[in-house]
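First the structure, then my questions, so here it is.
Omission of a single protein chain aside, the complex is shown with its protein chains in their original locations.
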Amino acid sequence: MIEVKYFGAVAEKTKCEFEKLSFSEELSLQKLLQDLNEKYEFEALTFSVAVNQKIVSKTSDYTLQTSDIVALLPPFAGG
Amino acid sequence: MSSSTRYNRQIILSDIGEEGQQKLAKSKVLVIGAGGLGTAILPYLAAAGVGEIGIVDHDVIEISNLQRQVIYKTDAIGKSKAKEAKATITELNPLVKVKAISEKLSGRNAISLFEKYDIIVDATDNIAIKYLINDACFVTNKPMVYGSIFRFQGQVSVFNYQNGPTYRCLYPDENSNAINCEEAGVLGVSVGIIGMFQANEVLKMILEIGEVLSGKILVYNVLNNEQQKYDFEKSDIQTITREAFEEKYNKCEVEEVSFESVLNEMDNDEVLFLDVRNTDESPKISLRNQIQIPLMHLESKLENLDKKQTIYIFCQSGIRSKIAFELLQKHQFKNIKSIAGGALAMKQLLKEDKLKLKI
Partner (left out) sequence: MKLSNSFSGALRTFTYFMASGTHYNLKGIDYISLYGEEPSAIEQVFAIYANVIEMDENGEVLNDQYAQLRATDYLKQYCSSNFLVNPPYEDWEVELH
């Protein structure tokens, strides 16, 4: 079971601020992002990805563990 | 009205004291944007006794600003934000030296501006400018206090602090279409809260107290008061040199004119028409004050041209004249324009003009 948190414009697409997802085997971060992209159609939305409060710069190299918390952080522009 | 009475309530904090107050008096902070974030930040910096404050904003006050830009008054609508903000914080604390810069921040003024300050505060409302500020901060080695809002959430961080990670390390992809308050909407308090966080970071840095949000981004949700902090690392590839900065932000803008608009200057002795086509090209154009220097020889023949003269450059269709324009501009020619459409357009117009005169 992992938790995914959504912020800003990403949360507007997912229509929720977080969700819990269960997976049977080892889950790569890249696969998770691809699945989420398919599900929510993020398309042109840019965001950075954090796992357990740390931004991951190379999402392709990362394997998730149970109880990891993933966060999708788009840049905000307002001021 | 002595300063020790004014700042008494912070001086008595053991973490600050007279020494801290001195640090504030010596510090110089540039706030870019006197909108929602800026108007929250500025009064607190002035109140705390920051020695010098610069305010950059080319905008004027509009009625829809007053919902969250709380230092402005209704009868100041239409006035310059930078100047009004300066007036307000000067009234609050006349001991602070304030400079109002009613200019748009660009690649041309960013570096020279940033060099005059110690800390740069990003209180802007669009992503492109944040990258510019980031890059100029990197080149001038200044920390950037970042703040931004999306509806009921905000982000705060300090970039490039003591060689720490930058905005690009966090968000390397410049192609974002994030929307600002005008499009997304915002409550005044949200922008005020994030502005407070930013002012707090500025003061922490100057006073050297607490933990600066360097390599950390704070994400705050005003609806449920939840805050998250995410760590991020410096990326070695997200650096920029002075040369790369100039290349990226100060690309030459070619000024084009239509031949129609300069037709009446054809016989003006003060003006020169420069034909950069090869000598075998047609249609031939022979204006009274004209010189032909083929583009490939232009650089070596520049001394034949007067840098102070108004020069209209043309080629066959307006393409090579733009290249000639860039070359001349690089060599400090100031009064130059490229004729759109080139000789092909000119010939047409000259024919029509001749016909008109015959009538």
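Letters are used for the chains, namely A and B, taken in the order the chains are written, and counting of residues starts over at 1 for each.
Convention: a residue touches a chain if its C-beta (ideal position, glycine included) is under 8 Å from a C-beta of that chain, and two chains touch if they have at least 3 such contacts.
Quick caveat: nothing in here was measured; it's all calculated off a predicted structure.
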{"item": "Left-out chain, listing which of the shown chains it touches", "value": "B"}
{"item": "Of B:Glu226, B:Glu299 or B:Glu352, the residue in touch with the unshown chain", "value": "B:Glu299"}
{"item": "Of B:Thr124, B:Thr140 or B:Gln316, the one touching the omitted chain in the full complex", "value": "B:Gln316"}
{"item": "Contact residue for the chain not shown (choose from B:Ala48, B:Leu327 or B:Met346)", "value": "B:Leu327"}
{"item": "Footprint left on chain B by the chain that the document does not show", "value": "295-296, 298-299, 316-320, 323-324, 327"}
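Simple rule for what comes next: only the chains that are shown with their structure count from here on.
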{"item": "Distance between chain centroids, defined by C-alpha means - chain A, chain B (Å)", "value": "33"}
{"item": "Contact footprint of chain A on chain B as seen in their complex", "value": "33, 35-38, 122-127, 130, 147-151, 153-155, 170-171, 173, 175-181, 184, 186, 191, 217, 219, 228-233, 235"}
{"item": "Interface residues, chain A side, partner chain B - complex", "value": "5, 7-9, 44, 46, 48, 50, 53-55, 57, 71, 73-79"}
